[in-house]
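Dropping a structure here in structure tokens format, bear with me for questions.
The complex appears here without one of its protein chains, the remainder shown in place.
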Amino acid sequence: MAPRAFQPSTIAIWLFLLPGIVVYGGVVLTPLIGGFYYSLFETKNFQFHWAGLANYVRLWGDGDFWFTLRNNFIIILLSVIFQVTTAFIIAVLMNSRLVIAPKFLRTAIFFPVILSPVVTSFVWILVFDINSGLLNNTLEAIGLGGLQQKWLDDPKIVIYSVTVALVWQYIGLFLVIFLSGLSAINQETIEAAEVDGASTFQKTIYVIFPQLASTWSVAIVLAISGGLKIFEHIFVMTGGGPGLSSTVVAQYAYSQSFLRANFSYGNTIAIAIVVLSLTLVSLTIWAFNRFVVKDRI
Amino acid sequence: MAQLQLSEVRKSFGAVDVIKGVDIDVRDGEFVVLVGPSGCGKSTLLRMIAGLETVTSGSIRIGEREVKNLRAKERDIAMVFQSYALYPHMTVARNMGFALKLQGIPKDEIAKRVNDAAAILNLTDYLERYPKQLSGGQRQRVAMGRAIVRNPRVFLFDEPLSNLDAKLRVQMRAEIKQLHQRLGNTIIYVTHDQIEAMTMADKIVILSGGAVEQVGSPLELYDRPRNTFVAGFIGSPAMNLLEGRIGAGGMIELAGGGTLPLPVDVASPPKGGVIVGIRPEHMLLGGAGQGDLPLRIDVLEPTGSETHVMGKAGSVEVVAVVRDRLSERPGETLHLSVDPKHVHLFDAASGLRIAE
Partner (left out) sequence: MTGRITLPAILINAALILFALTTIFPMIWVIYNSLKSTAAFSESIFALPSDPTFRAYVQIFEVGTVWTAMWNSLFYAVASTTLIVLLSYCIAYVLARFEFPGRAAVFSFFILGLLLPIPALLVPVFMQYRTIGILDTQFTLLIPYTAFGLSLAVFLMEGYIRKIPVELDEAAHVDGASLFTVMFVIVFPICRPIVATVALLSFLHSWNEFAFATTLIRDESYKPIPLWLRTFGGQYATDYPALMAGMVLASVPIIVLFIFFREKIVEGFAGGAVKA
């Protein structure tokens, strides 16, 4: 796009950009810079003292931090396995002619995506409620009372319970991503494979899957960055407990700041999350482009 | 008095020179067609006149004013885009009246001018429709209507017919020409189709590679092409261009075999190699003309009124169009000749017309 004869002056262009840049930069950029700055100090009684990289050294040796990060990775791993993969399978099934009500399915499965995390957290508090919960009562009703659990109160299973809630709420997002990826591939290639005698399974593996490589990369990137964004659900459902058992990094940063009043350390964790997330996302994109997406030059 | 005058106009996109010094004079009320192969810079030149593209150097005058540094809206021009560029969210009437509304012209005056233009263009019944509810031809007319209501000094058209089917194109060609005769405004019309140029223009400007090859009336270009490019570009089927040299007997001896007469207007025949141009429709059968061009027939295409003969003279492809119905078959040889007044001669090295 060459400069058009009616292009306004560069100053005018920046005037159009400025309000957005100020608002956005003021929430995204300056806090990051400020956050990094504060991470170089130590907080004692709401006073800041220069500490260099001491907070980062502490972070490196902080078992609690690594434990909470591990929780994020459990969520990411489980969502790639159950959320992304299931969404892919459902999308492929819906794209075949087998399914009778694809519109209804899509709308129903997508529905929880638009609900407030606070609302869905309460939904799952109610589902997991030990006595009046939907899950334990259902298990009892169908004669599987022996499987009843203290879903949100048992430190060994709480992280998995929470993950179920997350997978449930956002699987619809991955579904519509795969559906839109599928709608972009040429249906005739699938029909050609059919004519060539491919089974449903073979069509999926040899024809659909390779053409959806970039959609997969989007989905995985989303699962990773989404897994590091988890905060509200756990905050509302369990508060990170019992103990630290369901705490994730974002909440660890939050509680270090607001419960321990250690804002410097909270900022340190925040900066670490940002760096980690951007690194993982870039690595994933790079890996996909390098090893999977070969059809694009 | 020139209505539109381009002098030494140049345009570069970065390091690429797209328009390489163009001079054109357009008289008031003239219908000028800019024609040339795709990518030669026609749109760029037109857009510079419109004020949509900056001018790298040179001068553009409309009337008495230098407009090079004026904005599009200050140039008193109207433009019809190839894609029509109709505002999709406005009705036909609002599309046509938009420029007037921006000028602050009162509503009833706008309505009157829109209705007048609509009547000329047979759009009266469609004024309340939206562009997507119209056929291609109707959209084309709305695009013209939008230009007409403003009664500008100069109309600019960029390949306005290229999105229409062949039949509609012929019809719109006639309509635009009529419109010009009726309104009398100056028109600059860009096309890559030489037939459009020949049928519509008062004056044709042939562009190639960002430079003007020749300017003239359609028949001037047909009768006296200035170089081999123009010779090959104007006319359909294209002129046959054959290499040769001047032989002893004052005839042209062709590289592929055969002889042709020298044109009447060449006083002193050149010594070096020449290119001789004969339009297919000027080929004569047997000895009706002068010279002898043996043509081995590849394909015969009778169209009813005439017969197109495609074949080879030596190894060179030659096309002839003759009025007679031929009984020869492919593989046989046809002897052609030509009237000297229809022979064009060009210098082989420069490609320029040799004439006195």
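The chains carry the letters A and B, assigned in the order they are written, with residues numbered from 1 in each.
We adopt the following convention: contacts are C-beta pairs under 8 Å (C-beta built on N, C-alpha and C of every residue); 3 or more make two chains touch, one makes a residue touch a chain.
Quick caveat: nothing in here was measured; it's all calculated off a predicted structure.
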In the full complex, displayed partners of the excluded chain: A, B
Contact with the hidden chain (one of A:57, A:119 or A:287): A:119
For chain B, residues in touch with the removed chain: 50-52, 71-73, 77-79, 81-83, 85-89, 98-99, 102-103, 146, 150
Contacts of chain A with the absent chain, listed as residue ranges: 1-4, 6-8, 10, 12-13, 16-17, 19-21, 23-32, 34-35, 38, 90, 93-94, 97-101, 104-119, 122-127, 132-134, 137, 141, 168, 171-173, 176-177, 179-180, 215, 218, 221-222, 225, 228-232, 235-236, 249-251, 253-254, 257-258, 263, 266-267, 269-271, 273-274, 277-278, 281
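Everything that follows uses one rule, which is that only the chains that are shown with their structure count from here on.
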Separation of mean Cα positions, chain B and chain A [Å, integer]: 60
Partner chain B, residues of chain A touching it in the complex: 2-6
For the chain B and chain A complex, residues of the former touching the latter: 13, 47, 51-54, 71-72
